[in-house]
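As structure tokens, the structure follows; a few thoughts come after it.
Every protein chain but one is kept in place in this view of the complex.
All chains are identified by letter, namely A, B and C, in their written order; residue positions are counted from 1 within each chain.
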Amino acid sequence: MKRVRRRAGGWFRAVYPIAFLIAAGCLTGVLTGGEGDLAVVGGKICTAAGEPILDGAVLIRGGKIAAVGPRSQVDLPAGVRQVNAQGRVIIPGLVDLWAAIPGGDAPGGSPELRAAESLDPYAETWRRLLSSGITTAMVAPGVARGIGGLGAVLKLRSAEPASPEELLLKADAQLVLGLGQAPPSLGAPSLTTGDRLEQYYALRGRFTAARDYRKGWDDYWQAVENYNREYKEHLSSGAILAAGASTEENPEDRKPDESDEEKKEPEKKDGEKKETEKKDAAGKGPRPPRRPRVDPGAEVLLRAIDGKLPVLLIAHGQVDLRHAVRLRDEFRLRLAIAGATEGFRVAGDLAGAGISAAVGPVLLTGWSIDFLGHRESNAAELAAAGVPVALCGLGGSAFPSEALRIEACVASRGGLSPAAALRAITAVPAAILGLESRIGTLEAGKDGDLVILDREPTDALARVLGAVVEGRIVFEKERDA
Amino acid sequence: MKSTDLVRNEEEPQRTRRTQRKTRVTSVLLCDPLRPLRLTLRRWFRGATRALSFAILAASTSALPGAQETILIRAARVHPVSSGPIENGEILVAGGKIAAVGRSLALPSGARVIEVPGEVFPGLIEGGAALGGGADEFRELTPHLRVAAGLDRDSRVFERALQGGVTTAAVTPGGRNVIGGLGVVVKIRPGRRAQQDVRVDAFLSASLTAESFAGNMNLRGSAPFTFYHRIPTTRMGTVFLLRRSFFEALGLALPAGLEAPEESTLGQFLDRSGKETLAETLCGARPLRVRARERQEIEAALRLASEFRVPVVIEGFGEGADSIGALSSSRSSVLLSPLDVSIEVPFDLTRPALRDAHRLPALLDAAGIEWAFASGSAAETPLLRERLGLSLRSGLTAGRALRAATLDAARLLGVSDRTGSIEAGKDADLVAVGGGGPLDLASRVEWVMVEGELLGQETGATR
Amino acid sequence: MNCILRTALPIALALVSGLEGMDGARAADGPIAIQAARIVTAEGDEIAGGTILVESGRIQAIGNDIVVPPEAQLLRFPDGVVLPGLVHPHTTAGLRVVNENLPDVPYISVLDGIDPNVPEFRAALRGGVTTLHVIPGNATRFGGQGAVLRPVGALPEAMAVKSPSALKISLAPPSGETRMAHMAQLRRTFDGLHTHLTRLLPPPPAGLLSSRPATEAELAALIGAPPDWKSLDWDRIPRDKIEEQRRPLADLVRGILPAFLYCPRAADVFKAFELMDAHNIRATLILGPDGYKAVPLLIGRSGLGPVVIDPDLVQYEENPETGDERRILAARAFHDAGIPFAIQTRDERGGGRGSGQVLSRDPASVLWYQAIRLAQQGIPRADAVRAATIHPARALGLDHRLGSLAKGKDANLVVFSGDPFDARSWVDLVVIEGRTAYRRDEDPDLRELLRRPERKF
Partner (left out) sequence: MRRSAGRTFAFSLALSAVLSAGAARSSIAAPAGLALRDVRILSTRDGQLIAVPRGTVLVRDGMIAAAGEAIPIPEDFEVLELAGRWVLPGFIDAHTQIGARGECDEVSEAITEDLRPLDAFDPWDEEIERALLRGVTAVALSPGDRNVVGGAVTVVKLLPERVPVPVASREAAVKASLGRAVLGSGSFPRYPTAPSGAVDLFGRWLRASPARSAGEGAEKARVPVLVRAETRSQAEQALSLLSGAGRQAILLAGRSLDRRALDRLAPSCPVVVGPYDLGDHELLLSSAAALETRGVPLAFSSGGERRDLLTSAVLAMRAGLSRAGALAALTENPARLFGLEGRIGRVEPGAAADLVVWSGDPFTLSARVELAIIEGEIAARAPPLPQPPKLEAPKKPAKPEVVAR
């Protein structure tokens, strides 16, 4: 069976709808209903929100789940395309917290770097992710330099998206940071162990600098208030007559000063402040304060400090995990941890601080000093301590997102209950991304993202037969396989 | 597959034979230094080749599926190369072989008919390119190494070459070693096996070009930390090593000056199997191929050829216009680079000798010297047909260029009994182009057939 | 050999000896009339057996029934084919080093680095290229300004048709850097430019300053808003006060200077469009090897001129699931989608003689060879000609002067000795702006090369 793999050119567009119809026809009988309307009927539904529903049905209308329940209780409107999932298992679309950016493990390095800007819609990755049941994934800059950047949450609305926008669900979803040492291919910092302390202080220094930066602006706004008040006084006293001429300077005189200022902004801040407060001797009126420069990086960190931007910190070793807790406490970050290889050693701290942990890798297949304390029961132990546990890929080629569901199987081998293992790759990561109201479980009102398996989700031999995103079938395994 | 190995036990019996050889050689050194040696070795070798070709035949008939179909090809024009073009010609292919060529052939029952609106010609033959494997760079003299042994037959370059109309290729070890090893002639066919090579150990490759010493480092005192600490580091060194190896291989006393001092740093000596391979080659078991492009390299190659009375195949020969006289006296032949022959090349004219490169085909033909094309690198092989088309700018006729890249190349590589022209009894290695002639740059390869199997069919733009 | 002599002989007879080289003054010559077997006009229909009348550097008349004035030189090419002079849209010919070491050098100009004496220009004439767009390479973010040159003249200034022609912007991140960082840097540069320009505006009359933003949206606008170029009052910015190093960027966002935007990956086209929209940039896209994937995207974009496609016209794509390799006729993808495109050659510097392969570094002069390769992919020959003439001319914004043969246009034309899609044809005559720039029978190198083999053995 020849499969249409890639939308390569304009002539191809004619073929595509036909292929889609064929693909849909394999799964379904009826081909009517609106865009984003679909009913998956029969099969066992693991909603990730409650008990599994045997012989259930999911109705999706307009891309949203309209009803979930036993088949007898779900009212299926005529004309809605039905997928027969008899004997199958239906789970919510999987959510991967950290998928690799196609085209290489991109190191970030600055808070304002946006993963949304390195999306390649033509990459092979999207089909691969869908074929492994992942419908939502965050891609983020690598954290090899401590600070990664802004991660973007993607909804895989198509295996062959036409544009980056088609993929984007939330552009600047998380600030991604890293501590510790893992192989560079894992996107974690590549520093020697001796540098860990420095690493932490470097990271902390960025946050304190951001606070200083805010103070600079606060001072400026204060100076503006003062200036405005003085200016009004001058105006009322009649000192300013020719408004335009009063403050006008020869631009040429100003220029060297300005370019100088651009380069040496931070050092000059104090001097400037005095300057602004100083009244002009000639009595031309108050001198307007000079505006500090906008630092996009610091602005991002400030949003994190203000709790407007959640932070995902990649850390494996227990030292780094403790640092993560300290960082969170000091700057009141909305922080979740990814990696957490030695999380079981600090499970109490994490639980006490209310930090969620996305564990990865669960199945150890590579090596790094950070994985020294690795054990398969890590996720289970964290869960036992009361930490909300998710599982994640590691943003690199060594731990691909395709294995997310296998990781869940292995986590359940390590003692995580199958239900918790399923939640760890659906509802919990959705909550970490702040998207719990839209994705992560099969409940009425949420996005119609689901995956059809041929076995239980915690069986590694289960294969993804189909994936539905927002009511549209976006992936289907060949019939013959 | 013992027969393909050409291997003898490195034990006792050899030694006696060798000593015998040596004594006989010294006694007749004055008349023809090498004649007796040549005779004995040649006799031995003939037996070996016979066994070998039989083995190949057995392998190729048994293990090739899908080539048994009978196909009649009708084309607007057929270029058999061995004879003039046939308008509205027909080719009957049966069992992977060409059964008949001509006009209005009888259509056997059950035969499949392929209509070609364009022209059909024999599959092109790459006269020599390093298509993978490469030479072993740990040593500079590796005559016994077989390119065939290290060749990745699933390399993409073969598929791409096939799409360009190249069906047979001589694979060389490249030019990094003074003596690189034994080349192989392969049919390009996906999934092909080593046992199905058209001709193993087809030639011995040596190199006198700058590649053989460029990048090598002089060793001064310290222990070598990389294998680029090897000789030669100069062109003189390259020629020295080659000449010394010849003497060594033939068991001749080294003339004064070639004898290495104690604790020689002047590179390795040949080991036993290396000597044997080289000796066989010098005695005519297979052609000796020497890469030489610049004038002094060509001169050195020809000097060696006349010194040791052995014909050489010179690969490159771009600056060889002045050396053609010496070439014909040593019964040597030439593999030209299509790019050298193209007129576009010497646009900077930095080396005046290259100005004559495009004229070489005419000069060689006038002197009656055998020549063919070798594009030299894996990147160029898929472009062979295009580059041949480009070489027509020098005034070379399309027919002559096509013959050089098919029948002449097959003869030079010793595979003209199998391929190189469209004649009854030969393998059905065919290329069909639409539109213009075989080497017309604007025409496109429509399909390629190797041993009766249709391959590399193009269906248009992205599929 | 014979065929060359056969075609060369009539030209030698036909050409009048009074033609001078191009190096002299730029004064108008006398009128020339060229008659040939075929005239390929590129934009209009092909003319069989027509005449072109050239005067004062322009095409005065073109067609079948042109009355040749008695004072005009009449050049007859009974087998010849006339084409518009070929236009190379993207080359580094004449530059020894193609990229600066610094990432942002918008202020440099190729005109300062051109060596008019390199053989490439001579070779370009021999290949029928009458216009070359020389522009810095792809390795730097803001690579510098290019210039459109004619391959004749002793000084770069004399060669220039248009300078600066365009600003080179590359979306290829330098090694070790990511696309995100590259984009962030581009943003910073444009933000810095905007700040610089607003400071050059006469200061606003003293008045109340806006105070601390009250809402989230206001704050976001303050920190993250892209520069608003449309509201910038260019008339009030004294041009001489703009920092010299930023002046080309100012011209870029003002729309005076177009850009040549290099997109190494198909996905970079999205970024290119984003940049063009955000910063008011008129750009020609230079596409990379997988540029054919962006074809649907290019179809949807209005107002985009011709794109320059990768010199490797055939691409290979491996399917990791089956291990099969697909051969992709990349140029065909553009053609089939109806996207106008221009071809270029791969003229990378370096690649010495050690490889023994000179043409693996295809020089700018072999644009004709690339055009033939288009025909090989099944693209109609007329379209292949356009990809080397009118489309590149349009990409350079010079289509009103170059790229086709029509009355009133620059008299840039090339006469091939036969079918230009036959490798055996030679360029017999090149006319640039009405003057003979190249004649094969006066090409000493070629004459030397093509002499009969007279050596004796």
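As a convention for this text, a contact is a pair of C-beta atoms (placed from the backbone, for glycine too) under 8 Å apart; a residue touches a chain by one contact, two chains touch by 3 or more.
Nothing here was measured: the structure is a model prediction, and the numbers come from that model.
Visitor: What are the shown chains that the left-out chain touches?
Guide: Per the touch rule above, the missing chain touches A, B, C.
Visitor: Check each of A:Arg206, A:Arg287 or A:Arg413 against the chain that is not shown and name the one that touches it.
Guide: Among A:Arg206, A:Arg287 or A:Arg413, only A:Arg413 touches the chain that is not shown.
Visitor: Taking the full complex into account, find the residue in B:Glu137, B:Asp365 or B:Glu423 that is in contact with the omitted chain.
Guide: The one listed residue touching the chain not shown is B:Glu137.
Visitor: Check each of C:Pro70, C:Gly176 or C:Gly323 against the chain that is not shown and name the one that touches it.
Guide: The one listed residue touching the chain not shown is C:Gly323.
Visitor: I need the residue numbers on subunit C that touch the omitted chain, in ascending order.
Guide: 320-323
Visitor: On subunit A, what residues meet the omitted chain?
Guide: Touch with the absent chain occurs at residues 52, 344, 363-367, 376-377, 380-381, 383-386, 397-400, 402-403, 406, 409-410, 412-415, 417-421, 456, 458-461, 463, 481.
Visitor: Name, in rising order, the residues on subunit B that touch the hidden chain in the full complex.
Guide: 1-2, 4-5, 7, 9-11, 133-139, 142, 144-154, 173, 181, 190-191, 193-195, 224-229
Going forward, only the chains that are shown with their structure count from here on.
Visitor: Central chain, going by Cα centroids?
Guide: Per-chain C-alpha centroids compared to the overall one single out C.
Visitor: So, what's the distance in Å between the C-alpha centres of subunit C and subunit A?
Guide: Comparing mean C-alpha positions, subunit C is 43 Å from subunit A.
Visitor: Nearest whole angstrom, what separates the Cα centre of subunit A from the Cα centre of subunit B?
Guide: Taking the average C-alpha coordinate of subunit A and of subunit B, the gap between them is 58 Å.
Visitor: Where the CA atoms of subunit B average out and where those of subunit C average out, how many Å apart are those spots?
Guide: For subunit B versus subunit C, the centre distance works out to 41 Å.
Visitor: On subunit C, where are the residues touching two or more other chains?
Guide: Correct list: 292, 328, 333, 336.
Visitor: On subunit A, where are the residues touching two or more other chains?
Guide: Residues 8-9, 11 of subunit A each touch two or more of the other chains.
Visitor: Of all residues in subunit A, which touch subunit C in the complex?
Guide: 5-11, 13, 103-104, 106-110, 112-115, 117-124, 141, 149, 162-164, 221, 224-225, 227-228, 231-232, 240, 243-244, 246-249, 251-252, 255, 258-259, 262, 285, 288-289, 294, 296, 299
Visitor: Residues of subunit C touching subunit B in their complex?
Guide: Residue positions touching the partner: 1-4, 119, 122-123, 126, 292, 316, 325-329, 332-333, 336, 353-360, 363, 365-366, 369, 372-373, 375-378, 381, 421-424, 426, 445-446, 448-450, 453, 455, 457.
Visitor: If you look only at subunit B, which of its residues touch subunit C in the complex?
Guide: 156, 159-160, 163, 209-211, 214, 293, 316, 318, 321-322, 324-325, 328, 337, 339, 342-350, 355, 358-359, 362-363, 366-367, 376-377, 379-380, 386-387, 389-390, 392-395, 436, 440-444, 458, 460-463
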